[in-house]
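Missing here is one protein chain; the remaining ones are kept as they sit in the complex.
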Amino acid sequence: MKKIEIDPISRLEGHGKIAIFLDDAGDVANAYLQIPELRGFEQFCVGRPVEEVPRIVPRICGV
Amino acid sequence: MTLLKKVLRQMGVNPERLRLEWVSASEAQLFAQTVRDFTEQIRKLGPLPKGVVDAAVAREEVHA
Partner (left out) sequence: MPEKFKFAFMPSGSCGGCEIAVVDIDEVILKVAELADIVYWPTALDFKDKDLEAIPDGGITVGFFNGAVRNDHDVHHAKLMRQKSQVLVAFGACAQMGGIPSLGNFWTTEDLAHRMYDTVPSVVNPEGTRPQLKYDVPEGELTLPRAMDRTYALDQVVNVDYYLPGCPPQPKWIIAAVEAVAKGELPPKGTVIAGTKAVCDECPRERTEEKQVTAFKRIHLVENDPKKCFLEQGIMCCGPATRDGCEAACIVAGQACRGCFGPTDNVNDMGAKLASAIASIVVADTRDEADRILSQLDDPAGYFYRFGLARSMLGVQRGELKGDK
């Protein structure tokens, strides 16, 4: 099938890509949203003093 | 040293790999013994797991 890839998704914060598969008739057979990001906030906040966490997690999204 | 050892521990390095001793130039015996003891200590700890840099990141001298 023909695959159209939209990479990156624009005008938003963060990374995303979309894979659209077209059948022979040119209609959309399926579309997949993928998030190609891994940063690990859930882990690297472990061990930090609790009063520091509100200074770390705003960096998940600066918008 | 206390502070540095704590930082090393957080980085996953055994703080026993770091040692600070004050030995004057005339204390040859102390120097030799300190080095022997510490070498033995490090041998017991074994090689440090290497922090290898990912191959994809190997610097190329790329310029515009």
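Order as written gives the chain letters A and B; numbering starts at 1 within each chain.
As a working rule, a residue touches a chain if its C-beta (ideal position, glycine included) is under 8 Å from a C-beta of that chain, and two chains touch if they have at least 3 such contacts.
These numbers were taken from a predicted model, which means no experiment stands behind them.
Residues of subunit B that touch the chain left out of view are 1-4, 6-14, 48-54, 56-57, 59-64. Mapped onto subunit A, contacts with the missing chain fall at residues 1, 3, 6-8, 10-15, 19, 21, 29-30, 32, 34, 36-40, 42-49, 51-52, 55-56, 58-63.
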